[in-house]
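One chain of protein is taken out of this complex; the other chains stay put.
As written, the chains take the letters A, B and C, and residue 1 is the first residue of each chain.
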Amino acid sequence: MQEIIRKLREFAAERDWDQFHTPKNLAMALSVEVGELLEHFQWLTAEESRELDPETLRKVREEIGDIQLYLARLADQLGISPVEAARDKLEINRKKYPVDKARGKATKLT
Amino acid sequence: MQEIIRKLREFAAERDWDQFHTPKNLAMALSVEVGELLEHFQWLTAEESRELDPETLRKVREEIGDIQLYLARLADQLGISPVEAARDKLEINRKKYPVDKARGKATKLT
Amino acid sequence: MQEIIRKLREFAAERDWDQFHTPKNLAMALSVEVGELLEHFQWLTAEESRELDPETLRKVREEIGDIQLYLARLADQLGISPVEAARDKLEINRKKYPVDKARGKATKLT
Partner (left out) sequence: MQEIIRKLREFAAERDWDQFHTPKNLAMALSVEVGELLEHFQWLTAEESRELDPETLRKVREEIGDIQLYLARLADQLGISPVEAARDKLEINRKKYPVDKARGKATKLT
């Protein structure tokens, strides 16, 4: 992940894109990419979404790549490590959803 | 990241949440978290979004954590590594946006 | 709808909110509200989503109201009528998805 973040800095610097990469714009761009991801799933049944055909899976993998890139870039612009933020949030979630209370209930992962 | 993915599997298994964690539902959940992230930025100017106050930054960090968790979990359910997907997509983006053509133009990062 | 648009102008003017209601910000706000809508549906099965309990239905109705308000406000700021835009788009969709080809296939409504 550190290597990706470093490469993203280079990628933006070479193209003079730092001017566009405000946290506000990057959050929007992240949202656009998530919309593209959802497009692949919108009409599928729950079961179908578990068994994507190879072509759809390839496209979904690209969208996941895009989302990860924008998330890493946004976090970096704010001085945040996305992996550490995830680790800390998972600990919060453990306490928020104790096993005995959350078991088998359709509630949020996070 | 591998450790987070492993912990997320454990987290879901303990709570019997695999039944809810279809790729379709996880994509929706990811979208919900991105909406919560956007909420912090919606009325800010570009400049303000670069200088969040400590309390907003703390909340934004939690949202980034949530997004990273759902993204990792979704990718895992599809047999995808989010970091490898990002690395591969960055290479595609390099070719899609050559430095000499993309320089200084407000176009997509990815 | 015209009455709502007129009231929204008044609502914003009274609060001196026109400064925040740029099309960019309103598009973001719309996205935030759609995220809040999705939150109610994310873990439901397709069948459950057709039969919401009264309390969830009440909240979903409020989110639909919010989305309609922001959509009308955004359209108004761009000099667009949302109802006419919808009518025109529906005609485009009729041609894009001819009955004989689209019948029974999980494709986009619009």
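The criterion applied here is as follows: a residue touches a chain if its C-beta (ideal position, glycine included) is under 8 Å from a C-beta of that chain, and two chains touch if they have at least 3 such contacts.
Nothing here was measured: the structure is a model prediction, and the numbers come from that model.
Summary of contacts with the chain left out: across A:Ala29, A:Leu69 or A:Ala102, the touching residue is A:Ala29. Although one chain is not shown, part of chain A still touches it, namely residues 20, 25, 28-29, 31-36, 38-39, 41-43.
For chain B, the residues touching the absent chain in the complete assembly are 28, 31, 42-46, 106-108. Contact between chain C and the absent chain runs through residues 1, 3-4, 7-8, 11-12, 14-17, 19-31, 33-35, 37-38, 41, 44-47, 49-50, 52, 57, 60-62, 64-75, 77-78, 80, 82-83, 85-90, 92-94, 97, 99, 102-106, 108-110.
The definition used in the following text is that only the chains that are shown with their structure count from here on.
Rounded to whole angstrom units, the spacing between the C-alpha centres of chain A and chain B is 2. Between chain A and chain C the centroid-to-centroid distance comes to 24 Å (mean Cα coordinates, whole Å). Residue numbers of chain C whose C-beta contacts span two or more other chains: 28, 31, 42-43.
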